[in-house]
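Here the complex is missing a single protein chain, while all its other protein chains stay put.
All chains are identified by letter, namely A and B, in their written order; residue positions are counted from 1 within each chain.
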Amino acid sequence: MTTPALDRQTSLSIFERMLLIRHFEETVIRLYSEGRFASHYHIYIGQEATGSAVLEVLGDKDLICTTHRNHGHIIGRGCDPNRAMAEILGRATGFNGGRSGTLHLCDASRGFLSTSAIVGGCPGLATGAAYGIKVKREPHVSVGFFGDGALEEGLVIESFNIAALWKLPVVYVCENNSSGAIGPQQGGYPTATTATDSFTRLPAAYAIHCLQVDGTDMSAVHKAATEAVERCRSGNGPVFIEAFTKRWPGSSPLWPELATVTDLNEAWEPERISGPHADWVRHHDPLLRAARELLTAGYATRDELMARDKTARARMAAAAEYAVASPMPEPASVGDHVFA
Amino acid sequence: MTSSPQMATVSPFPSLASAEEGLRLLRAMQLIRAFEEQVRNLSAAGVIPGLVHLCAGQEAVAVGVCSLLRADDMIASNHRGHGHCLAKGGDVGRLLAEIMGRRTGYGLGRGGSLHIFDAANGNLGTTGIVGGGIPLATGAALSAKRQARGQVTAAFFGDGALNQGLLFEVMNMAAIWRLPVLFVCENNGFGEFTAIEDVTAGADPLARGQAFGIPSETVDGMDVLAVRMAAQTAIERAREGNGPSFLVCKTYRYGGHHAGDKQDYKDAEEAKAWRLKDPIERLSRLLKESGLASEAAIAALTQEIDREVRAVVDLAKVTPLPADDDFEAHLYA
Partner (left out) sequence: MPSPHTITYRAAVLEALFGEMRRDGSVILMGEDIGAAGGVFKQTEGLFAEFGSERVIDTPISESGAFGIAVGAAMTGQRPVFEVMFGDFITLIMDQLVNQAAKINYMSAGQFRVPLVVRTAVGVGGNLGPQHSQSLHAWPVHIPGLKVVMPATPADAKGLMAAAIRDDNPVVFFEDRMLYNLREAVPEGVHVVPIGSATVKREGRDVTIIAVSRMVHTALAAADLLAKEDISAEVVDPRSLVPLDVETLVASVKKTSRAIVVDGGYRQYGITGEIAATVAEHAFDWLDAPVLRIGGANVPIPFSKTLEPLVLPDAQRLARDATALVRGQR
């Protein structure tokens, strides 16, 4: 257990984001199992520390691009869980009026650009956003969150080249959750689909500053993100952060499954951990890890953490209710927003 | 060609087996140089439809690589492809005819300079899509691997293609599947009218191949023997089933991006410096100084090639244009 380098306020703020994300995602899975929405969807459980710590560093005016695995970024950014849940359920009150669903959630008021479900789309958009920032001479940054699969797409590399050349203020956050969607995983690199022995070699070939962190360690991620954002804001060009997490086992490729519901008590009573994902929960769950770190640092007591947990859980239950009670979009609205 | 008692026949150079081979290399480069010169004239005279992209100055790369390839090895080329076509054994007459849009050309005169295909000589085609030939050469390498006859392939592209995502994707696949392909970048310092430094991030293009564990090397592209040496290693690697290689050959084009380009983006001093490294001059000097060839023999070679190319030009000028029937021919197999 490392001593957290973060102060109490920051730690708790990041933890709060993580908690909200976790309960949101478990609620989404529940709603799917109840038949409240159809579609393929992708869950952020296991990656909360990465998104939350990066988002903690960002300012209100910074811009964000994400991918099909966007729920964590949306909720971690503080976007309204009601409207996020409603969008996933295809309701008129959703962020995208029910048009986009889980794959394309975004909230422009909180700095999200379009969310691409085409692998590789996000880094392109994030780079463009950074270009806009630079042209307007704003002190903001653009962040692109994407997975390791995106690094197989040529578009990403073209973005790296241009971002480096023009010293664009973009932070590329590669969330490497380390196994292919449903294909064979060989363990370690190179793999069956990438010849590189380390993903940072790819941006490094374009002289992009690279950092690698344990994506389940909120302090480490925060530190890396702080450095990255600082570099960008001072005009030193793009930064690439590779954050490693171990893929949550409930993430079957297309339809996630919740074997056990998160129980924060397991952070300090690990003997309670059970179920098919026990090993992952015990060793790789970033939420429980964060809870343990808070306790060790004396930043919170068990009761305080449980109180937060209860609040977050209730918040997401309310979001579910809101979403379920929301109206579906009117058929007459199907053509809205085709053009501006 | 008469040989005198002072002429050596065995070469002291590692990538040159004999005097004869030396003259062959010289001839091949001379042919390209003379051909491009004629094409430039024809273009200026308005005889060639569209644009042509000439490779004078870059001959050593095409000849250096192709002189080591078998007849059944394959290449894919780019928009600056005449040299690759000739170096791979292309017929001068058919090549010129195609460039001039005549019926006897490789594509019935319908493709022109940018779309020259020569299956008999293992040429998968020139193309105006930057990077477009790279996956074709790699696909041919996939075929070669399946067919297990030891064939290798080579993709020629310029420094402009270094920034194509396509190159990145294809290099990755060539590496994971250990395909017998050479990625040969002719780095002449310009992507069209733009200097490489202005558009290419990273200290060294080699890193783009090295990122995939692909053996990568910078080569003096003005020295045909240096190109051969590097190509030899790469070709052997490929034939032995050890996968791709990446060669970045530093070279220079004397002409513009296309014939007629004013070239005001070039630095005059720099251009002069490159001329001093002229690959044909260099090999000629080498052969003479090492006693492998005489001044007279080389001069005779130059004249012979000039005559040959002029004859081809004269013939091409009177070959017919495509007929109406040729319009839709070969739309489908």
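The rule is simple: a residue touches a chain if its C-beta (ideal position, glycine included) is under 8 Å from a C-beta of that chain, and two chains touch if they have at least 3 such contacts.
Worth saying up front: this structure is predicted, and the values here are computed from it rather than measured.
Of A:Asp107, A:Glu153, A:Glu242 or A:Asp309, it is A:Glu153 that touches the chain left out of the display. When the omitted chain is restored, the residue from B:Glu36, B:Glu169 or B:Glu186 that touches it is B:Glu169. In the complete complex, the residue from A:His42, A:His73, A:Arg91 or A:Arg231 that touches the missing chain is A:Arg91.
Contact with the chain not shown here comes from a single listed residue; of A:Ser116, A:Asn176, A:Thr200 or A:Thr216, that residue is A:Ser116. Annotation for chain A: contacts to the undisplayed chain at residues 37-40, 90-92, 96-104, 116-120, 149-150, 152-154, 180-184, 192-194, 253-254, 328-331, 333-335, 338. Panel shows chain B; residues 74, 76, 106-108, 110-111, 115, 117-120, 124-125, 127, 129, 132, 134-144, 146-147, 165-166, 168-170, 172-173, 176-177, 329-333 of it touch the chain omitted from the view.
Going forward, only the chains that are shown with their structure count from here on.
Mean C-alpha position of chain A lies 48 Å from that of chain B. The residues of chain B lying in touch with chain A in their complex are 163-169, 171-172, 175-176, 198-203, 207-208, 210-214.
Chain A makes touch with chain B in their complex at residues 152-158, 160-162, 164-165, 190-197, 201-202, 204-208.
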